[in-house]
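Below: one structure in structure tokens.
Let's look at chain A:
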Amino acid sequence: MDFLFSFTPLIPLFPLLAFAVIVLFTYRYNRLSSDIAIGSIALSTVLAWAVLLATLLGGEHIQVEGWQLRVPWLPAGTTVLDLGFAVDGFTAAMLFMVPFVCLMIFIYSQGYMKLGQPDQDPRYARFFAYISLFAAGMLGLVVARDLVLLFVSWEIMGLCSYLLIGFWSFRKADDEHHIDEAQVIRARKAALKAFITTRIGDVLLFSGIALLYSYTGTVTLREIFRPETLETLQTISLLGMPAVTVIALLVFGGAVGKSAQFPLHVWLPDAMEGPTPVSALIHAATMVAAGVYLVARMLPLFIAGFEVADAPALHWVAIVGAITALLGATIGLAQDDIKRVLAYSTISQLGYMMMGLGLGSLVAGIFHLLTHAFFKALLFLGAGSVIHGVEHGHHVAAHADHVHTEHFNPNDMKAMGGLRHRMPYTFVAYLAGTLALVGIVPFAGFWSKDEILAEAFHLWRADGALNLPFWVWLAGTLGAFFTALYMGRQLGLVFWGEPRHTAARHAHESPSSMTIPLIVLALFALLFGFVNAPFLGSPLHHFMGGVHEASEVVHAEAVPFNFTVAAISTVLAVAGLLLGWLLYRNYRPGQVEPFQVVLGPVFTLLRNKYYIDELYQQVIIRPVVWLSNFCFNIDDRWIIDPFVDLVGAAGRVASDIVRVLDSVVVDRWFVEGTAQLFNAAGRGLRYSETGRVQNYLLVVAVTILLLLGLYLYF
Partner candidate 1 sequence: MEALIRWLVDTFPPLSEALARLIVYVLYSGVLAFVAPVLIVVAYTYMERKVLARIQDRVGPNRAGPLGVLQGFADAVKMLTKEDVTPACADRVVFNLAPVLATVAAILVFAVLPVAPGVIGADLQAGVLYVVAIGALGEVAALMAGWSSDNKFALLGAFRAVAQLIAYEIPIVLAILAVVLAAGSMQLGAIVAAQDIPFALVLPVAFLVLLVASIAEIGRSPFDLLEAESEIVAGYHVEYSGMKFAFFFIGEYMHLFASAGVITTLFLGGWRGPLASSDSLLGVLLGFIYFVVKTTAVIWIMMWVRGTLFRIRIDHLLDFAWKFLVPLGLILVVAVAVALKLPAVNSPALRWIALLGANVIAALLMMIVISLLARRSRSAALRAVAGAD
Partner candidate 2 sequence: MAIPLSWWLTVAAALFAIGLYGVLSRRNAIGVLLGIELMLNAANINLVAFWRFITPQALTGQVFAIFVIGIAAAEAAAGLAIIISAYRRRRTVVVDELDTMRW
């Protein structure tokens, strides 16, 4: 069956081709375009599963050593930059999930973008081109053998997320699609925010890769992870730390940006401005998974850092993960937008994955990534279905009343209610997703979340003291409770109670192209957890656990099932779910929220997301804007006045000596003189921005000359 591996390069290629074909040729034919996109991802799925099959049959050798294909890309002197493909157990596990979830989302999008209906999205074909490229990026990332291809795919995803989050920024205000000017601007800003925020991470990642290349002379992952190479990296000292720690932290920086970890998580909730399938794609299968995948892939680097440094990068991963998990879960309690709740839930779940990886357990983190992909895609698609139905209901209601009601936000949960009767399939699927997310036996999320918590618990007990694993475990368990709480609230608001708005009363079930993916994903949310269920012998551990087996800190063996941990988290989850549901199922619009009653000011804090956006606004964005304005103002006020004032002051020196002391020394010198000093500085500095390219070039030339001189002669 090894011949199946040679299909690996084709897996990312098909969506890429679909992108090219749609953009170049079929962009005028909507149905054809979406069919091409779906067909290509379906082909990729088939191929990916074939590769998975080959890996399964290939036994331990293939699963650990892996298959690889080297594609020499740019021979440059003695080194050759490669662009290769590789498959091992880990990759194969990802290959099971990524294309399949993408396929479900693609099929769903066809319904969501209203193919063939009068209000079909005007840029329908383009949408499918973008998501195809997105999928190609993620698949390329997964099968990459070298950092070059990995980084290229990474950047493709960055671009696509920008394009897709801002997908509705090109629309004019438009009644048909419920789009107003403010939303267009929001979409634009959200796209920019996502792009710039993840860019911070990308720069870090790129510097990490560059450092790796400069120290090891190779970009091939497997060669980097050879014990000799890692040992060399451990001995080199950089910035007072071993180089390997620095590189690992840089790589983790990239993952923090992409996977929306604290403090770079701010872009993810705003990314909700894109169409809902995009949210599902970003949150489940592609974008945010990439960061976790990257950290998991690079785990040997982190481990190597663990062995030599005092404050190892691995701990940072766990700490950041724990913070993020709690942060996301608590913010999720206070949001009204159905998609935003899910977005914060994603952030929190990503925190769990990072926690798992930070504890050194590759399998726990990745297992949660896989299960999460299924149930989060399900939840998002379900949310999309709800929005779709409510929007439709709004449409119907507006027509029936013959009045155009005030602007209506179809995402607002407080305007929903009672939808379990109107949208039964969506409800059932959504319920399955919720149970999986909350972690109720036997849904997928239970097994994966439990494994992370068990891992932490196990490490804590092994040591005994109140060490890092203990705090991680505590954060995880608390997070699980909050997760259940906000999901209960959401269920109560959306599906129970009386309809709280005419739109909800007129909502109806979505078309089958949307419900079928929901049902399929619901099945996976129910059953997928068993691939690593402890009582089945944790098959996933055997499958992919050995990938990084060279390092000792990575736990290839499964932690034994711990009943205490499972019981605690399950009880908390059920309690949270019930509490949320009870408090909110009969909530009436206009009422004070039950949580607000209980939590008071804390609720406001949560509602405003801990003011992190505002903090960034104050601490980073404002000063920059202020500095610009400062320079600008100085410019305006400088030119003549101070001169006149100085002359006048000189006159006063002659006429009034007493006032001289007072006004000149105090006022002119100290007060205005200070101002003038700044004026002059600003004035002088602003000349550096001449806008003339040749001035800049001259600076470049001088710099290069200096560097060259330094390099050659000193």
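For anyone wondering why these and not others, all candidates are chains of the complex that A comes from, given by their letters.
Keep in mind that, in the parts below, contacts are C-beta pairs under 8 Å (C-beta built on N, C-alpha and C of every residue); 3 or more make two chains touch, one makes a residue touch a chain; residues count from 1.
Everything numeric here is computed off the predicted structure, so don't read it as measured data.
Visitor: Of 1 or 2, which one touches chain A within the complex?
Guide: Chain A touches candidate 2; the others do not touch it here.
Visitor: Once bound in the complex, which stretches of chain A touch candidate 2?
Guide: The touching residues are 75, 77, 631, 635, 686-687, 689-694, 697-698, 701.
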